[in-house]
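Heads up, the thing below is written out as structure tokens.
Every protein chain but one is kept in place in this view of the complex.
Then we have subunit A:
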Amino acid sequence: MSQKVFAPWDDPNEKPLIQFKGVTKRFGDFTAIDDLSLDIYAQEFFALLGPSGCGKTTMMRMLAGFENPTSGTILLSGQDIAPVPPNKRAVNMMFQSYALFPHLSVWDNIAFGLRRGNGSKQEISERVEEMLRLTRLEKFAKRKPHQISGGQRQRVALARSLAKAPKLLLLDEPLGALDAKLRQDTQFELMDIQEKTGTTFVIVTHDQEEAMTVASRVAVMDEGRLIQVATPSVIYEAPESVYVADFIGDVNIIEGSASQSGDKVEISWAEGEMPIRGTTAKTFAPGQPCHFAIRPEKVTITTERPDSANVLQGKVIDIAYLGNLSTYHVKLPNGTMMKAQTANTRRLANRGITWEDDVWLSFTDTAGVLLER
């Protein structure tokens, strides 16, 4: 292996750029952030993901300096930032509404922050040109914000917040106002720019796909707490709780009781059904209630009974055709609905399974995850 994997969070010698230490933030009676501790490392692309009202925006506003924690400390490069006002922090923010100054041209918007520093005219102008090149906005420098498209405005906002070369860039739902196609392109652009500039990005989003695409690590939040902080693949493949499994992507959750032998577990979940066989590194007491989570794409759907660790019979109730994929909603004899997903490698006319068909669902004993809660 020649290339070193970027994973400073696994290296005990690495110093985090940002540290939340037991941070609590209350607005009146409402607790927005509840005793939260978190380390974010330099050059990370860190995503805060959660439903609206989960406190992700509050965390970002505390980093920017618009809110101060009720208790606990936030350290930036080892220094408490609570007494530093927003205009003195080496942190810049890209606002959800972009907050471009409508009375200034694109050029002047980007130069706005630089002019507050003590750079010479020459330096400012060079930096602005550099930012315009980076975001491919050279042609629009003289336009006013209302004379350019939504995607271009998004890039102006990015250029403006990057112009001062902050240690940390905060992005509040940066792609929320863009349509789906443009959002995808822009996600890759963002990653590209993050890599080029080496700036640490913290992005707030409620779009799990976006978080998975761009981030080096994702923090799933709910009601002011961190539920799980991990790389996108760990969050997806090895969620620690039903909440995370359910929040990220599509999932089938089966409740049952466990009986463990070694790392193999049998989950009895319904009368007259074979127990589900799974694998886990955790220890379950005999009869302990548990949840078995399995992603639809890991469930195979066939018309003939296959030979597999887990085989379930059912009837197709619904088919969601997504073009590249099809999701089958299958009803098991006891009424449980299971989702199975297949890639449409053949054209629709040649597809073997349709509504009301009796089908077999199967998956290996390592395909799913066992969750305690």
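As a working rule, contacts are C-beta pairs under 8 Å (C-beta built on N, C-alpha and C of every residue); 3 or more make two chains touch, one makes a residue touch a chain; residues count from 1.
In this section, contacts and distances are computed from a predicted model.
J.: Choose one: "Putrescine transport system permease protein", "VWFA domain-containing protein", "Oligopeptide/dipeptide transporter, C-terminal region" or "Histidinol phosphatase". The correct choice is the protein name in UniProt for the chain not shown.
T.: "Putrescine transport system permease protein"
J.: With the missing chain put back, one of A:99, A:270 or A:353 would touch it. Which one?
T.: A:99
J.: Can you say which of A:113, A:239, A:296 or A:314 touches the chain missing from this structure?
T.: Answering carefully, the residue with contact to the hidden chain is A:113.
J.: Could you tell me which of A:13, A:52, A:87 or A:324 touches the chain that is not displayed?
T.: A:87
J.: Extract the touching residues of subunit A with respect to the undisplayed chain.
T.: 64-66, 85-88, 91-93, 95-97, 99, 101-103, 112-113, 116-117, 144, 146, 160-161, 164
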